[in-house]
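The complex appears here without one of its protein chains, the remainder shown in place.
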Amino acid sequence: MSDTPMIQVRVWRGTEEGELRAYEVPRRPSQTVLDVVTYIQRELDETLSYRFACRVGMCGSCAMNVNGVARWTCRTHVDKVLGGAKGPLELAPLRNMPVVKDLVCDMRGFFDKWAKARGYFEPTATRRDDFARVSPESKQRRLAEAGIECIGCGVCYASCDVVTWRPDYLGPAALNRAWTLVNDPRDGAQRARLQAVAGDGGCHACHTHVSCTERCPKGIAPTASIAGLKRATAMAALKGDV
Amino acid sequence: MNARVRTREHPGYWAFVVHRISGILLVLFLPFHFWALGQALTGAARLDEFLHWTAHPLAKVAEWGLVVLLAAHFTGGVRLLVLEFLPWREWQRALLATATVVTAGVGLLFLVDVL
Partner (left out) sequence: MSVRTETLLWLAQRLSAMLLGVFVLVHLVTILYAMHGGLTAQEILSRTQGNIGWAIFYVLFVLAIAVHAPIGLRNVLTEWLHVRGRAADVLLTTLAVILSVWGLRAVWAVFAQ
């Protein structure tokens, strides 16, 4: 045991009030941050609360704050964060969301804003209609495809300073989803959606920090989607549609 | 919560800070600039008196600072207009570097030319 290299880990314990508690975890090859958290909970302190599900970078449940930036812990190798150092590896819950306990945050507000931005599909066809024909090469479909892979992990939202400064700002994920639907010719709520995403709480509050795009684990650029919404809502406002 | 925040350590955020701070400083300066020019209303003599004051080295430094602020805000603004109005392309992320170089260039030009 004395030969095993160890990592110094500091983990947020508590709710909004609490402390960073220190743990020592054996370092292993190809170790991910999720491995570290799992070790702490299983071997050192069973009272630690954290989220995970798939463990393989598909669900986004394990998102948390690792040494100051939001990451998926299952896809973050300890080596990447620490290099050769022994630590500290500092783990905290995602920013901009209330803390439930330890590394778990309350994502209800995040998803409520998704709904508020009309980030849901409004069908117009019936079972009697033929299939919609949408060319994958069309400009609209390409724009939608660029943002469609979002799995709602909250990393972008947690990384956005405008979300921190404006409680009513819908945020990059909700706006990105709205943009993919703005580019869906089958959707029937275009006017209502543009109304929902415009203004001080909507796309116009984005100041192009590009933190969301920097951090998105799926390589989506919410900044680009939001820029698209800015143009679309401006045109709509001029035409009287907003 | 005292956990660190490092999300801001990237160029896009710094570009925002420079743009906002330069904007704030410029808008604080402008009323003074307009007032000074308005002094010419009372004749060339008052304006001359004011211009005399601007020959002071400290005023020269302030002038240089203002030109740099204006260049920084302008180039940052061009970057924003490109990001918001043109279709998203990867080269746009490099605009910040371009903006910084142009600002530095203007600052240097002013420095050499006038001081």
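Worth pointing out:
Per-chain numbering from 1; labels A and B assigned in written order.
We adopt the following convention: a contact is a pair of C-beta atoms (placed from the backbone, for glycine too) under 8 Å apart; a residue touches a chain by one contact, two chains touch by 3 or more.
In this text, all values refer to a predicted model and were calculated from it rather than measured experimentally.
Across A:M6, A:L82, A:I148 or A:V242, the single residue that touches the chain missing here is A:V242. Residue in contact with the omitted chain (choice from A:R141, A:R166, A:R186 or A:K218): A:R166. Where chain B meets the omitted chain, the residues involved are 20, 23-24, 26-27, 30-31, 33-41, 44-45, 47-48, 50-51, 67, 70-71, 74, 77-78, 80-81, 84-85, 106, 109-110, 113-114. The chain not shown here touches chain A at positions 162, 165-166, 195, 198-200, 202, 204-205, 207, 230, 233-234, 236-238, 242.
One rule holds for everything that comes next: only the chains that are shown with their structure count from here on.
Between chain A and chain B, the centres computed from C-alpha atoms are 34 Å apart.
Put simply, chain A touches chain B in their complex at residues 12, 16, 18, 20, 65, 67-70, 90, 92, 95, 99, 146, 159, 161, 207-211, 213-215, 221, 223-224, 227, 230-231.
Looking at the complex, you find that chain B touches chain A at residues 1-8, 10, 12-13, 15-16, 20, 80, 83-85, 88, 93.
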